[in-house]
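Before any comments, here is the structure.
The complex is shown incomplete by one protein chain, all other protein chains being positioned as in the whole.
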Amino acid sequence: MIENSSEINHEKDQFNILLTGYEGPIDLLLDLAKKQKVDLSEISILALAEQYIEYINNYNKIHLEIAADYLVMSAWLTYLKSRLLLPKDEIEDEYTPEELEEALRFQLLRLEAIQKTSKNLYEKPLINRDTFYGGIEEGVKIKYDITYKANLYDILKTYSSLLSKKDSIQSLTIASSELYSVDQAIQRLKNIFGSIKEWTNIMSLLPNFGTNKIINKSSLSSNFVASLELAKNGLIEVNQKEVFGNIYIRSKN
Amino acid sequence: MSTLRDIKIIEAILFASGEPVSEDDLKDKIVKKSEFNNYIEEIKKHYENRGINLLKTGKKWSFRTSDELSEDLVIFKQQKRKLSRAALETLAIVAYHQPVTRSEIENIRGVQMGRGSIDHLMEIGWIKPGVRKNIPGKPTLWSTTDLFLEHFGLENINNLPNQDELKASGFLDKRAAIATITDLAKNDILDSKIESDEEEEKLEDFIPNT
Partner (left out) sequence: MSTLRDIKIIEAILFASGEPVSEDDLKDKIVKKSEFNNYIEEIKKHYENRGINLLKTGKKWSFRTSDELSEDLVIFKQQKRKLSRAALETLAIVAYHQPVTRSEIENIRGVQMGRGSIDHLMEIGWIKPGVRKNIPGKPTLWSTTDLFLEHFGLENINNLPNQDELKASGFLDKRAAIATITDLAKNDILDSKIESDEEEEKLEDFIPNT
């Protein structure tokens, strides 16, 4: 069992490592395509689809959160592949296989162009990396004009942290006030158990909180614990005939 | 005419370092060290009659602005100061919640505050008092100014990213697990209020039938 799970983890990690090298499914496709041919506009989409599907299928246990985009692409390529292979007049659909192929080709070429361009852009002389400001202030009269350094980023960051601070405070308040505690349940049962002479379904004794799921559930569990507590103290009796069956209580006197 | 690379390097270093540089340090950076004096001469000549001159002080070289200009060379430099955290918070709240009263700001920040932040922001010119809110005490309503928009590069106050966009852009960090669970609970309660019929059906699934 332990061996097994470590194996799965290993596979998972491997897949994630293989994927972290890529910036998404199109990036992976692009890489596969480049290995296939230099000129992307002449690439075989069918062969590419098969390669991609194989690549993804090699990993069964994958981390869904990371791989969702990749799986969607895999599903789409499987669909495209079947469309490309099937006789044309058999399926009626919004898009022809050629249109789908063309769309994918465009997506690949566009991302390739953007990737090349982003490199070119970043190779431009960048201030404080390749080129520098300077100058000497001596001999110049300088009058200072005080400006404040805040920028839009500071405002958004500050506002965001205020929001999350506020959120966590709010949820704490709600969490503590909305739940029905065991103490409350014990108090309540103590007040009413004297009148419960007959076996009574505990469900019918629960206070009604309407449709508030959370309180209802907390009330059910608190009352159950409270009934056990009171039974332990010899005040009431608890009875359940079958597993998951109804629970009945009655006063011991 | 193309200038020798060594000359360019001396120029660039003197310019970028912003203070006088020793001869030895300059020589370190060039190829033909024996030519150093000639290079210096060339540079001196190139700047002789310009707004900047090359000057030797002690054993160090530097550019400085021409003496004859000193009369009318007053430069306004912007000295940048950091805004305090309190002021930044106040500003962010005014930006997002305007028009807003001081006590509403205090509510959101969760602290009482003095006049300091508001006065300071008003002095800078980023917020302004507007009409008074029609509640007991008639407190002043604060909002941001056009100068605020200008300084922060916004065309319109509605262009500030909303909460969802802040989250999607990475500003709002993923909330702690406990907050998420209680948030779900909160949503649940809200949902059940709005779509109570549907919720009630689901509720049956989890509470054993009596």
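Here the chain labels run A and B in written order, and each chain numbers its own residues starting at 1.
FYI, contacts are C-beta pairs under 8 Å (C-beta built on N, C-alpha and C of every residue); 3 or more make two chains touch, one makes a residue touch a chain.
No experiment lies behind these values; they were computed from the predicted model shown.
Student: Which of these, B:Tyr96, B:Trp142 or B:Phe171, touches the one chain of the complex that we don't see?
Tutor: Only one of B:Tyr96, B:Trp142 or B:Phe171 touches the chain omitted from view, namely B:Phe171.
Student: Specify the residue from the set B:Ile75, B:Val111, B:Val131 or B:Leu147 that touches the hidden chain.
Tutor: B:Ile75
Student: Name, in rising order, the residues on chain A that touch the hidden chain in the full complex.
Tutor: Counting over the whole complex, chain A touches the hidden chain at residues 23-27, 64, 68-69, 71-73, 75-76, 79, 95, 100, 103-104, 106-107, 109-111, 113-122, 124-137, 139-140, 142, 151-153, 156-157, 213-214, 217, 220-221, 224.
Student: Could you pull out which residues of chain B are in touch with the chain that's been left out?
Tutor: Residues of chain B in touch with the missing chain: 1-3, 5, 7-13, 15-18, 29, 46, 49-52, 63, 65-66, 68-69, 72-73, 75-77, 153-156, 158-161, 165, 168-171, 181, 184-185, 188, 206.
Here, only the chains that are shown with their structure count from here on.
Student: Measuring from the mean C-alpha position of chain A to the mean C-alpha position of chain B, what distance in angstrom results?
Tutor: Chain centroid spacing, chain A to chain B, equals 31 Å.
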